[in-house]
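Of the protein chains in this complex, all but one are displayed in their positions.
Chain lettering (A, B and C) follows the sequence in which the chains are written, and residue indices restart at 1 in each chain.
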Amino acid sequence: MTDETSTPGWTADEMMTVAAARQLRDGTACFVGIGLPSTAANLARATHAPNLVLIYESGCLGAKPDRLPLSIGDGILADTADAVVSVPEVFNYWLQPGRVDVGFLGAAQLDRHGNINTTVVGGDYHAPTVRLPGAGGAPEIAASCGEVVVIVRQNRRTFTERVDFVTSVGYGSGPGDRERLGLRGGGPRLVITDLGVLEPDPVTRELTLTRLHPGVTREQRGRPPAGTSPSPSRWARVRHRRRTSWRCCARSRRRSTRRRSWCRKGDGRDHDHPAHRPPAQRRPRAAELPA
Amino acid sequence: MTDETSTPGWTADEMMTVAAARQLRDGTACFVGIGLPSTAANLARATHAPNLVLIYESGCLGAKPDRLPLSIGDGILADTADAVVSVPEVFNYWLQPGRVDVGFLGAAQLDRHGNINTTVVGGDYHAPTVRLPGAGGAPEIAASCGEVVVIVRQNRRTFTERVDFVTSVGYGSGPGDRERLGLRGGGPRLVITDLGVLEPDPVTRELTLTRLHPGVTREQRGRPPAGTSPSPSRWARVRHRRRTSWRCCARSRRRSTRRRSWCRKGDGRDHDHPAHRPPAQRRPRAAELPA
Amino acid sequence: MAKLVSLADGVADLVHDGDVVALEGFTHLIPFAAGHEIIRQGRRDLTLVRMTPDVIYDQLIGAGCARRLVFSWGGNPGVGSLHRFRDAVQHAWPGPLELEEHSHAGMANRYVAGASGLPFAVLRGYTGTDLPRHTTNIRPISCPFTGEVLTAVPALRPDVTVVHAQRADRMGNVQMWGITGVQKEAVLAAHRSLVTVEEIVDQLEAVPGQVVLPGWAITAVAEVPGGAHPSYAQGYSVRDNDFYRSWDAVSRHRDTFRAWLDQQVHQAGAPA
Partner (left out) sequence: MAKLVSLADGVADLVHDGDVVALEGFTHLIPFAAGHEIIRQGRRDLTLVRMTPDVIYDQLIGAGCARRLVFSWGGNPGVGSLHRFRDAVQHAWPGPLELEEHSHAGMANRYVAGASGLPFAVLRGYTGTDLPRHTTNIRPISCPFTGEVLTAVPALRPDVTVVHAQRADRMGNVQMWGITGVQKEAVLAAHRSLVTVEEIVDQLEAVPGQVVLPGWAITAVAEVPGGAHPSYAQGYSVRDNDFYRSWDAVSRHRDTFRAWLDQQVHQAGAPA
């Protein structure tokens, strides 16, 4: 962590939560894991997206908790859900056919193409340096949701050239890979970190910094009062800054830098590869789709 | 129909119902269609088999109606069931794995090996003489239940050498066929007609008359008082008579008599091929089975 | 969020000539009123899909709406034959009717595959029967682990599924209970869906045995009290068994059927 992440007035988690919440459009359906994604989804539902449909892998469809659930299977989710279905059903009837617009995923490692590792880090699969929890619902969330939002703290351990284990596919090894694999969801649309937001380059599908959170950049224009979230106007100012590529591995150096961090923060350089934001990719609901 | 079927005191349907009810052992699970099978199963539950588990393909498990249901989806079935499950579930989780001990089936045509037709009679499949309702749940009931009881009125149209269309498999074309097809249920154990009971020959798997209903044979020993069912002692007398093959097509004539009725009643001859009753074939519940 | 519509508008918007249409409901909750509206609006060349094409499809077939039927059991339950269905198959009246025929287990699994976004389903079924000889939609499939041969059937993906349920709220969340059959799967398998309900309420009160279909998974909901008659809606009505019995005589001859159709469907008009 660099000093830049220590923004007074809110924690990095709060900033990520707010940034994630703002990504959720009203009336869409969102596959929610516990922790930060659940907080973000409930924040969105409490503010700009009252008709956001929260789907928990425990089988709760349309949960409307009036306090933050403490686990993915919190009783308040079942109590307030439109329907509680079995775990096989939530995966087979709701996630797999592409009925869910947005899926949130975390990552222990994330690579330049948005592939995610939550399984093992270092060493051999059978004798790893660190054994992580594993896949859970993530591979199929990454495959089938209309789009994926990854929430992850940014550091050299996390942002790797290649993940040690592909638990969940982002854009594979680049453009066209999702299509070749037959993955029907749109893939990672956003990566929200404690520093800013990355989006896939529309051509190369490499993650590219498109926004910084307020208080993060050297050009920051002052900090909001302690204890408040960034106001819409302040947020808008951040959004309208020129988008900035944050990749420090230039394209020409890519091959020679395997296993090196492809995305380093705080290296003192200005990165300004212009990046076009991909067109809005909200996938139509299954009911709107042809067979 | 011959005169022999006109037994006073009860109708042929009532006799078939009583005969079918007596086949149901307490504590077993029975897949029940509406009409005569449902009446039989509820009669059994009201008399000797209070713990009979009635399963209706509408999804009612353990229905305990206190009046006869008027349809397979009668509200009283859902109201009194241990559980109401979806139609896919009743077939996939309950019938298919072999959890149901006994299945009742009707037949528009039945052949010597217990194969059943309820689809089309005569002509071509695409231009049949008679279009029947079709398969419904029958093919998988015939395949997967521990044993099958067929209930059918006996006449030349129904009892055919070969069925015009195999809707549900009995013993296929003979011994070993069920095993070759991979059918895991035991197949037809009994055929209950308006005249008596047929069972598969343990060697040839051909249906063989093993009992006559009281009042049906020339040797009948008097009729029960009008309006009563056969008493247990009278029933026992019928059961203990020597079993009699009712096939009129001797083995030597079988090939030449294709398309002729293989099972004719009232032909005036005495048939006494001894037939050994197959050993009791109650299949263990799935929970008792190895993988 | 489902749109709340009138039955006439719902059928006009969602059911088109030539569509693959599933009206489901297993004895209970059969969407008869919607079927009658399809007849009134004169839909043609429909592929009708239904596990148990009982009286409701006898009416649609006799009225000339259907070109093709995909089904597993076609009879008048507890009564006998479907005369309009038989007349169509045996004598092509009022027009020829193609059949694609399955077992209940096969049809149920086809809807499951459709609801699951899979191209096919696997079951132990059809083995040894003559059903696979008459359609290419029943095929063997080998287990990649054991080598065992099982049966595959393709997903059903109706253009539109129509079901009846007890209640909906104003967001179009639909609640049904009692025997709920294959309705959830049929709705989720379809591209569009229309649900008729006994009543629209402010708040769905939870009921044991309920199946709730979220409004965002449904296209449109129409309030049609009694919309299941002569079938029934548990908690609202009982099955009109007399109607089912009387249907045998009504439907046996083309003339009596046509008279019934004129009076009971065309002249009756759509529910308000």
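The criterion applied here is as follows: a residue touches a chain if its C-beta (ideal position, glycine included) is under 8 Å from a C-beta of that chain, and two chains touch if they have at least 3 such contacts.
Predicted model only: the values in this text are computed from it and were never measured.
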Visible chains that the absent chain touches, using the contact criterion stated earlier: A, B, C
Absent-chain contact - pick from A:Gln96, A:Thr193 or A:Thr208: A:Gln96
Chain not shown: contacting residue from A:Trp10, A:Phe104 or A:Phe165: A:Phe165
Those residues of chain C which, in the complete complex, touch the missing chain: 117-124, 137, 139-141, 143-146, 148, 150, 152, 154, 206-210
Interface with the unshown chain - residue positions in chain A: 34-35, 57-60, 70-75, 77-79, 84, 86-88, 91-92, 95-96, 119, 125, 127-140, 143-144, 165-169, 172, 177-178, 181-184
Residues of chain B (touch criterion as defined above) contacting the omitted chain: 27, 29, 51, 53, 61-62, 82-83, 92-93, 96-99, 144, 184, 285-291
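Just so it is clear, only the chains that are shown with their structure count from here on.
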Fewest hops from chain A to chain B - one hop per pair of touching chains: 2
Chain-chain pair with the highest tally of contacting C-beta pairs: B-C
Distance from the mean Cα position of chain C to that of chain B, given in whole angstrom: 30
Chain C: positions in contact with at least two other chains: 184-185, 211
